[in-house]
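A protein chain is absent from this complex, but the other protein chains hold their places.
So, subunit A:
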């Protein structure tokens, strides 16, 4: 009973925060002299206008689901994996290496590359997990540092090994691609690819793992109370490491599917892509549940894709969308709904008395 109430209230929190966040965006647009209603209408319609747009929106959503799951799963075990960005990059890198350096038949090539991405991400997350479990080093510090190592490692390898001193690798062979022509043509030639199915399967996997298996029981127990978990005979260290590795593999899958499906080549990057960091926002808005993460990723995906079109249609700068993101997150973090209901309740008591 209480649990249901709590679930409802987190859903309400997220919903109200989204509306308030969009309101903040609207006020900003008004101040800057744009018509918010037209802008939002343009945003929504351009996210869904044509099959092509729907396909592109889904493509934008896919990696956000995966990075959201990565953050959410680690959080359930009491870990703040801020290194999703780095694990994402390693996932891209591993997938690129398999795609370019191995010569395998179609489908198998793609599958091996995706798996390599997952393993790469998992290994990149293994180190902070190990340090946390054995030496108590805080995972936030280690993962932030490793984000930079991943970025520059990727850049070095692209320039010196994966290409002949160029700024990017060659395009991956079609045998390793996650594109599927019939799917693309269904959506008017959009770049939608198999990544969305990987993401949906991962969400299902996270749900099943956490709530239906003995390992998930341990992961959640350790997240809530490591002392009681130790008392109950669980291995806290093992759970911490396992959680980081699964989290990292989600991030790696995001990187691999972005690379094999969307871009098709790996380029030198001046800075982080931000998809990993967006995962933090997605997990927060989605209350770290697989279903919530799917919804939150969808929302952010729609805003991102629709927002870039809004720029063309209405001339409203894309930055407004980022402001809306930030505002939503602030409202969720401040738990604006509970604050409001408390005020309301207090007031009601006063008037009653």
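Following the convention adopted for this analysis, a residue touches a chain if its C-beta (ideal position, glycine included) is under 8 Å from a C-beta of that chain, and two chains touch if they have at least 3 such contacts; residues count from 1.
Methods note: contacts and distances are computed from a predicted model.
A chain of the complex is left out here; the name its UniProt entry carries, from "ABC transporter ATP-binding protein", "Zinc-finger domain-containing protein", "Putative spermidine/putrescine transport system permease protein" or "Sigma-70 family RNA polymerase sigma factor", is "ABC transporter ATP-binding protein". Checked against the hidden chain, the listed residues A:80, A:161 or A:224 yield one contact partner: A:224.
Although one chain is not drawn, its touching partners on subunit A can still be listed: residues 1-3, 5, 212-217, 220-221, 224-225, 227-235, 346, 349-350, 353.
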